[in-house]
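Then we have chain A:
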Amino acid sequence: MVEALRYRDDSEHEEPAVTLDAFLDQTNATAVRLESDEDARALIPYLDRLALIEIAFPTFRDGRGYSAASILREAGYRGELRAAGDVLIDQVAHMRRCGFDAFAPDKPLDPAAVERAFRRYPFSYQKAEDGRAPVWALRRG
Partner candidate 1 sequence: MKIATGNDLPTGDVVWWDGEGWTRHVEDAAEVGENGAALIAREEASRRVNAPYIIDAEMTERGPRPAHIKDRIRARGPTVRLDLNRVPIDPATGSWVI
Partner candidate 2 sequence: MYRYDQFDQSIVDARVEDFRDQVARRLSGAMSEDQFKPLRLMNGLYLQLHAYMLRIAVPYGTLNSRQVRMLAHIARKYDRGYGHFTTRQNLQFNWIELKDAPDILAELATVEMHTIQTSGNCIRNTTSDQYAGAAADEITDPRPWAELLRQWSSFHPEFTYLPRKFKVAIIASDEDRAAMRLHDIGVQIVRNEAGALGFKVFVGGGIGRTPMIAPLIREFLPAEHFLSYLEACLRVYNRYGRRDNIYKARIKILVHEIGAAEYARQVEEEWAHVKTLGLDPPMSEFDRIAAYFTPPAWEEGLSDDIDLSDPEFKAWVDQNIVAHKQPGYAIATISLKPVGGIPGDASAEQMEVMASLAERYSFDELRVTHAQNITLPHVKKADLYAVWQALKEAGLATANLDLISDIIACPGLDYCSLANARSIPLAQKIAERFAPLDRQRDLGELKLKISGCINACGHHHAGHIGILGVDRKGTENYQLLLGGSGAEDASLGRITGPGFDEDGVVDAIERTLDKYRAVREPGERFLDTYRRVGFEPFKEAIYG
(Lines give C-alpha, C1' and ligand atoms only; values in the text may rest on other atoms or scores of the structure.)
Protein backbone atom coordinates (compact mmCIF):
# COMPACT_ATOMS: atom_id res chain seq x y z
CA MET A 1 0.00 0.00 0.00
CA VAL A 2 1.55 3.23 -1.15
CA GLU A 3 0.99 6.26 0.97
CA ALA A 4 0.08 9.12 -1.32
CA LEU A 5 0.55 12.77 -0.50
CA ARG A 6 -1.69 15.32 -2.09
CA TYR A 7 -1.54 19.09 -2.12
CA ARG A 8 -4.83 20.11 -3.68
CA ASP A 9 -8.05 21.58 -2.39
CA ASP A 10 -10.37 19.41 -4.44
CA SER A 11 -11.27 15.83 -3.56
CA GLU A 12 -9.32 12.87 -4.81
CA HIS A 13 -10.18 11.58 -8.21
CA GLU A 14 -12.02 8.25 -8.07
CA GLU A 15 -11.13 6.75 -11.41
CA PRO A 16 -7.91 4.78 -11.74
CA ALA A 17 -5.32 5.96 -14.22
CA VAL A 18 -5.21 4.04 -17.50
CA THR A 19 -2.18 3.66 -19.76
CA LEU A 20 -1.53 6.22 -22.47
CA ASP A 21 -2.43 3.75 -25.21
CA ALA A 22 -5.68 2.86 -23.48
CA PHE A 23 -6.45 6.52 -22.88
CA LEU A 24 -5.99 7.46 -26.50
CA ASP A 25 -8.32 4.58 -27.42
CA GLN A 26 -11.11 5.42 -24.99
CA THR A 27 -13.34 8.50 -25.15
CA ASN A 28 -14.36 8.60 -21.51
CA ALA A 29 -11.24 8.07 -19.41
CA THR A 30 -10.36 10.97 -17.14
CA ALA A 31 -7.16 9.69 -15.58
CA VAL A 32 -3.99 8.58 -17.34
CA ARG A 33 -0.56 7.31 -16.40
CA LEU A 34 2.44 8.37 -18.45
CA GLU A 35 5.54 6.18 -18.47
CA SER A 36 8.91 7.92 -18.41
CA ASP A 37 9.53 7.40 -22.12
CA GLU A 38 6.08 8.54 -23.29
CA ASP A 39 5.41 11.94 -24.80
CA ALA A 40 3.43 14.28 -22.56
CA ARG A 41 2.42 16.34 -25.58
CA ALA A 42 0.24 13.45 -26.75
CA LEU A 43 -2.16 14.53 -23.98
CA ILE A 44 -2.38 18.18 -24.89
CA PRO A 45 -5.57 17.87 -27.00
CA TYR A 46 -7.31 16.20 -24.04
CA LEU A 47 -6.31 18.28 -21.06
CA ASP A 48 -9.84 19.64 -20.56
CA ARG A 49 -11.25 16.26 -19.69
CA LEU A 50 -8.34 15.00 -17.61
CA ALA A 51 -8.60 15.20 -13.84
CA LEU A 52 -5.51 13.17 -13.03
CA ILE A 53 -2.20 12.59 -14.81
CA GLU A 54 0.24 10.28 -13.12
CA ILE A 55 3.86 10.41 -14.28
CA ALA A 56 6.15 7.49 -13.61
CA PHE A 57 9.62 7.74 -12.11
CA PRO A 58 11.02 4.22 -12.54
CA THR A 59 14.24 5.38 -10.89
CA PHE A 60 14.80 8.74 -9.24
CA ARG A 61 17.68 9.32 -11.68
CA ASP A 62 15.30 9.36 -14.66
CA GLY A 63 14.53 13.04 -14.94
CA ARG A 64 12.18 12.98 -17.91
CA GLY A 65 9.13 13.33 -15.68
CA TYR A 66 10.18 16.86 -14.72
CA SER A 67 9.97 17.95 -18.34
CA ALA A 68 6.70 16.08 -18.85
CA ALA A 69 5.14 17.85 -15.86
CA SER A 70 6.41 21.27 -16.93
CA ILE A 71 5.06 20.75 -20.45
CA LEU A 72 1.61 19.79 -19.17
CA ARG A 73 1.35 22.77 -16.85
CA GLU A 74 2.62 25.10 -19.56
CA ALA A 75 -0.18 23.79 -21.78
CA GLY A 76 -2.72 24.84 -19.18
CA TYR A 77 -3.44 21.58 -17.37
CA ARG A 78 -5.09 22.28 -14.00
CA GLY A 79 -5.88 18.81 -12.75
CA GLU A 80 -3.90 16.65 -10.37
CA LEU A 81 -0.35 15.96 -11.50
CA ARG A 82 1.09 13.06 -9.56
CA ALA A 83 4.70 11.81 -9.37
CA ALA A 84 4.71 8.05 -8.85
CA GLY A 85 7.45 5.56 -8.22
CA ASP A 86 10.98 6.08 -6.97
CA VAL A 87 10.19 9.46 -5.41
CA LEU A 88 12.48 10.34 -2.51
CA ILE A 89 12.46 13.25 -0.11
CA ASP A 90 15.27 14.99 -1.96
CA GLN A 91 13.32 15.29 -5.18
CA VAL A 92 9.92 16.53 -3.99
CA ALA A 93 10.83 20.23 -3.94
CA HIS A 94 11.99 20.19 -7.56
CA MET A 95 8.92 18.16 -8.50
CA ARG A 96 6.64 20.69 -6.87
CA ARG A 97 8.35 23.47 -8.82
CA CYS A 98 7.72 21.60 -12.07
CA GLY A 99 4.02 21.48 -11.29
CA PHE A 100 3.47 18.22 -9.45
CA ASP A 101 0.90 18.55 -6.68
CA ALA A 102 0.68 14.93 -5.59
CA PHE A 103 3.15 12.16 -4.83
CA ALA A 104 2.76 8.39 -4.79
CA PRO A 105 6.20 7.19 -3.64
CA ASP A 106 7.12 3.52 -3.59
CA LYS A 107 8.42 4.01 -0.07
CA PRO A 108 6.33 6.20 2.26
CA LEU A 109 7.48 9.73 2.89
CA ASP A 110 7.07 11.58 6.15
CA PRO A 111 4.65 14.44 5.40
CA ALA A 112 6.45 16.74 7.84
CA ALA A 113 9.75 16.11 6.04
CA VAL A 114 8.07 16.88 2.73
CA GLU A 115 6.79 20.20 4.09
CA ARG A 116 10.28 21.02 5.31
CA ALA A 117 11.69 20.16 1.88
CA PHE A 118 9.19 22.50 0.19
CA ARG A 119 10.24 25.35 2.49
CA ARG A 120 13.98 24.68 2.45
CA TYR A 121 14.89 27.09 -0.35
CA PRO A 122 13.30 30.50 0.22
CA PHE A 123 14.09 31.72 -3.27
CA SER A 124 14.42 30.28 -6.75
CA TYR A 125 16.39 31.63 -9.66
CA GLN A 126 14.10 30.38 -12.41
CA LYS A 127 10.50 30.97 -13.33
CA ALA A 128 8.87 27.56 -13.13
CA GLU A 129 5.42 26.06 -12.86
CA ASP A 130 4.86 26.62 -9.15
CA GLY A 131 3.92 30.26 -9.52
CA ARG A 132 6.84 31.45 -7.43
CA ALA A 133 8.39 34.73 -8.51
CA PRO A 134 11.97 34.09 -9.64
CA VAL A 135 14.74 36.06 -7.97
CA TRP A 136 15.18 38.35 -10.96
CA ALA A 137 11.55 39.45 -10.60
CA LEU A 138 11.95 40.06 -6.85
CA ARG A 139 14.98 42.20 -7.55
CA ARG A 140 12.95 44.60 -9.65
CA GLY A 141 10.38 45.12 -6.91
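By our rule, a contact is a pair of C-beta atoms (placed from the backbone, for glycine too) under 8 Å apart; a residue touches a chain by one contact, two chains touch by 3 or more; residues count from 1.
Regarding candidate selection, all candidates are chains of the complex that A comes from, given by their letters.
Being a predicted model, the structure only gives us computed values, none of them experimental.
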item: Touching candidate - 1 or 2 - for chain A as found in this complex; value: 2
item: Residue ranges of chain A in contact with candidate 2 within the complex; value: 60-64, 66-67, 70, 74, 88, 90-91, 93-95, 97-98, 120-128, 134-140
